[in-house]
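Every protein chain except one is present and positioned as in the full complex.
Presenting chain A:
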Amino acid sequence: MELSEHIKTANVEDVTLRRPFHPALRGTLCVTSHHLLFSDRKDEASWQLLILLKNIDAIEKSVENLFGYPRAVGSSGTITIKCKDLLVLQLEIPGMEECLNIASSIEALSSLESVTEMYPFFYRPSHLTLNGPWGLSSTEQYYKQTERLWDRWRVSTLNSDYSVCPSYPSAVIMPREVDDDKLIRSARFRQGGRFPVLSYCHHRNGMVIMRSSQPLTGANKKRCKEDELLLQAVIDGSELGYIIDLRSAQQAQQARMTGGGFESKSFYSHWKRIHRHHERGKVVQESLIKLVEACSDPSHSVDRWLSKLENSKWLSHVHSALSTAGLVVECVERDGHSVLVHGSEGTDNTLLVSSLAQLILDPASRTVTGFLCLLEREWIQAGHPFQQRCAHSAYSHARLKQECPIFLLLLDCVWQVWRQFPLALEFSEALLLRLAQEVYASNYGTFLCNSEQERCAAGVKENTHCLFQSLLRPDIEEQYLNPLYEPTDLAIWPSVHPQSLQLWTGLFLRWTEYAQNMEEAREEVWSIVKEHHEQAGPDRTNNTLSTHCDTLTPFENLMDELTIL
């Protein structure tokens, strides 16, 4: 069925659009295969709103048909559109039939299942061409850049046809002394074939972060010699490594009943296992739904708001993620041990923890390019099933299947780190907000599909544009820069006390008046820095700012004054 067959009414005149904090507008509404277009009627300087249909999470319609006459004067309908970027719009459409037609078109076209029908396959801006390299990084490149790896590690292409592990990329970094045959056996012993692979090598001490899925020990406590050897080769004679299991000990124990399990101490004698409980799947999705629901009603009392905020548990998830990432960093940076992170499938919380740990540890991942490369390696190539996880957002009434906002949780955690280290990241909140939007609905192919294999099969690289490349174009990148950025080589350990973690107002209160004042503050920061640049001249700017890196906590001076009166 052609997409256009879903469209029964393509154009409606005299539609009224209501948005938060803007006066109502009248204009023309137009539905196309991938977009909802609203344009007001003023000819000159006409204002347009273009929404990707995929961005629409839920629509609610109510029709009034006065006196029972079809197409009577009073017949009209209202469609409420709730977007995945949390914007809520209302459209008043004259004519009940038109209203119902539009609603059903939106419903059908916003939930396309086939990847190649999605908009990135049709997006052809004039300034971009489809030929040329796609993406920013690859396993091979990471290996090339990381000199510390060359001695003991190699790039293995055993998964080049995705047969060993369908959700891994074609190339992975493995210890030199373990050959591909052993890896294949280890893959058979891990859920979904996700055998332990290198995720990060610490530039200071060469310690590594590995990630995998759970071992399939099962009720009979099966073991796999090759898997044990592989992990032994990872720590290479040093005394100890840590396995951070993202489930409680009890859950890990229970997983054995369904064929999963954990690394037993007696077979992995040099690895110390630590269990940290993380919620996953549906629980996290429901948490997002509850949080957005709580944020949507400004008339609540403070008590009710706080209890809803607490009840949503969203901040608890942020707290868990940052604490476990901090624990991984402690192991690697301070105690000089390698770490293996896994939960069950190794496609969600595992990636969350390992990428957060890298952000805390590695100055290179705190630049715009570095951060996007990190996302590309640790999320897209590592096989986070974006299509399943981001099929719906907080408003959808559809029955939950595989949805889970783990990537949003990552962005929130990064935002928390930025709040605590406002000078340490090269990118700004704007980049995080852009990513939060793109991951649910995008013109670009970057977040399509669930794995490299699927993207290959669908021809994503050949037929769509890459988001990350486009974000790095100089004219675009500028709007995502942090004006106060000052690189630091140190690990940036975030505080995980509940007092230190805040609601990400920029995302969750994005469409309220609250966000508008913050926008003013952001502009002011820019203008202060720009004024400085003008005075100091372009060649001086970096130096002058750098004198202020890693400032004291602001209350130090005050404290001295007051305690020594």
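We adopt the following convention: a contact is a pair of C-beta atoms (placed from the backbone, for glycine too) under 8 Å apart; a residue touches a chain by one contact, two chains touch by 3 or more; residues count from 1.
Quick note on the criterion: contacts and distances are computed from a predicted model.
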Among "Regulator of G-protein signaling 9-binding protein", "Myotubularin-related protein 7-like", "Uroplakin 3A" or "Trafficking protein particle complex subunit", the UniProt name of the subunit that does not appear here: "Myotubularin-related protein 7-like"
Contact residue for the chain not shown (choose from A:33, A:264, A:388 or A:402): A:264
Which of A:62, A:145 or A:535 contacts the chain that the document leaves out: A:535
Option from A:136, A:309 or A:441 whose C-beta touches the chain left out: A:309
Among A:171, A:424, A:448 or A:471, the residue in touch with the chain that has been omitted: A:424
Residue of A:145, A:250 or A:479 in touch with the missing chain, whole complex considered: A:250
Those residues of chain A which, in the complete complex, touch the missing chain: 221, 239-240, 248-250, 253, 264-266, 272-278, 295, 298-307, 309-310, 313, 315-316, 318-320, 323-324, 326-327, 329-330, 334-335, 419-424, 484, 486, 488, 490-503, 505, 509, 512-514, 517-518, 520-521, 524-525, 528-529, 531-532, 535-537, 540, 543-545, 547-555, 557-559, 562-565
